[in-house]
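With one protein chain held back, the other chains of the complex are shown just where they sit.
Let's look at chain A:
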Amino acid sequence: MKEISKAQLSKIFCVNPNTKNLIIESALIRPLERVCGVKWLKGYGVDKIYKLEGALPNFGANAIFYMIFSDAKVFKQVVNQVRSQIDLENPPKNKFHVIVVPRHLTDFENELEQLGLLYTAITLHSFQWMPFHLDTGILSLEIPSLFNSLFVYQDTKFVPVLSKILWQLCFVIGKPRFIIGLGQFSNALLNQYDQLCEDRGETDKLDSDFGALLVIDRNIDYPSVLLTPGTYTALLSEVYSVNAGVCENKEESIDKLDQKYNPLIDKQVLTFNLDSIQDSIYADIKNRYFTEVTSVLSNLTKQLKSEKLQSKEMALDEIKHYVQTQLQATKQKKKFITNHLLAAESIINILGHRFENQKQVERNIVKDSDKATNLNYLDELLATENDKHITLRLFCLLAITQTLTESEIRSFWHKYLHQFGFSYGFAFTNLINMGFVPEPAQTSSSSSLNLQNKIKIPKFTSSNFYVNAKNLKQIPSDPDKVNVKYPTCASYPYGGSYIPLITQISGMILNSTPIDDIKSKLETFGTFSMRNDRGYPLQSRSVLIYVVGGITYAEIAACNLLETLTGARIYILSDKLVTGNDLMKGILDYPK
């Protein structure tokens, strides 16, 4: 699939066959690394590569290719840079190109048209790479703001990108015979996919690699994202920023105290790839519950130490043999272990003190008990952690499960704004739009317009969550009994409290639950559609899950467990790997 992406990119570059310079937005670097390397780019005439910065040096005759994400502000910056370089009356042809990932928007075109630059000086290209194979069974598109635009603002500009990816993917894997779509945007995606098949042609592969395809919206199952996970990779992504499968933290923070004089805890500096093929240790610990990880790592360190001692006592021949065969591997292993140990230490430092309490509160929430304690904890968290994402996250979880009264919501929001500043006041409307907070009752004089606003059906009510969860048996009756060391229940990533929805649905499909059963259970979640082309019961025991809006490592861990329990294969495709904090960032920081 990398080859396909490269082929697509090469077509764009071939538009101008001369030597070019490439200017890239820094956030794009990591994903682009996964598509192609420098040598390949040089093969297509790319001379130098620069990061997108404020000033633009003069490049002379070389063509210039910009590569940016679909962000209006960045685009304006690029356009300003170009304008400073050229003469409007006599623009150079075929010199400036802007590659927009994933897709250039009409506003960009309008902007260029208004400035007189469209078609003359600047050429716009769209480019979306094929999904990256980040790790076994994980495919990710690495589109940064999809959740924000789609779910926070209900702006469907990126849905065609997703449907096109699906269409292109089906050329590679064949079209699965059994397809379920759950959620408003997933169904739109499937419709667009059908349209594409009609207009542009379908795959000629007879049999698909996958028995079933499940397309689901993120907003169908928010608790999976909002609950605090317990597996190693998931915690890693909570503490560090994991981008395109690379976990990195470049500099040490120098502030000792934050704004409210809370002492800041340092994160260890590290960079490593989350790749279970290269990093055998990672492959072992990635889905383990965190309490096990530290013991595994300490065992491995002891092993290494004993190996070291052994090697000191070896005879000369043995040493030669050892250096030839094992030294490299041991060195690498040591590096991996060091990285993981540092990461684990940071996780403990940052999350350790509140992990137990948080787990308990979340357990209560999922079980629908002790609402007052939970609310108290929320208030404490607000002051003690001084982290706007974590607090908002817990609030959203409470809002969709145990539902809060209007006064509770109001008092929380009041405190929240006090703590973090009134500049976040607009986020309240975002919360209403997403369905976390019910719309306040309109008190103005009635008009037909107001009635229309009232008719909008709230997406989540508490009865819905608990009823649905019980229906699909997502909440184990006794969380303490769930064994996290040798897990047998897919709720272990959350400490036994909750089974992610996609795992349950996959389980149902793989166990050949009757179709009507599936239909009746899933219809209550949202817009539901099913296509069955003699594909059920599944012919090949493999499922592709396409989550619109982001997937978490905890859900992947749960699905991996299901794989081992049922002997099936589950692949997960999504636009990005997220954590609950990323979703909250979307509510608070978007649009930039």
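Assume contacts are C-beta pairs under 8 Å (C-beta built on N, C-alpha and C of every residue); 3 or more make two chains touch, one makes a residue touch a chain; residues count from 1.
To be clear about the criterion, contacts and distances are computed from a predicted model.
Q: Write down which listed name, "Cell cycle checkpoint control protein", "Serine/threonine-protein phosphatase", "Vps16 C-terminal domain-containing protein" or "Exosome complex exonuclease RRP46 homolog", is the UniProt protein name of the chain that is not shown.
A: Spelling it out: the chain absent from the display is recorded in UniProt as "Vps16 C-terminal domain-containing protein".
Q: Just name the one of A:126, A:513 or A:566 that touches the chain not displayed here.
A: A:126
Q: Could you tell me which of A:98, A:159 or A:551 touches the chain that is not displayed?
A: A:159
Q: Just to verify: which one of A:96, A:147, A:178 or A:428 makes contact with the chain not shown?
A: If we include the chain that is not displayed, A:428 is the one touching it.
Q: I'm checking contacts with the chain that's been left out. Which of A:207, A:318, A:356 or A:439 qualifies?
A: A:439
Q: Touch as defined at the start, partner being the missing chain; which of A:34, A:393 or A:576 qualifies?
A: A:34
Q: Tell me where the left-out chain touches chain A, residue by residue.
A: These residues of chain A touch the chain that is not shown: 1-4, 7-8, 11-12, 15, 29, 33-34, 36-38, 48-51, 53, 55, 57-58, 72, 103, 105-107, 110, 125-127, 149, 153-160, 164, 168, 171-172, 185, 188, 191-192, 200-201, 203-205, 257, 259-263, 273, 275, 277-278, 353, 379-380, 382-384, 410, 414-415, 418-419, 421-426, 428-429, 432-433, 439-440, 442-444, 447, 449-450, 452-453, 456, 591.
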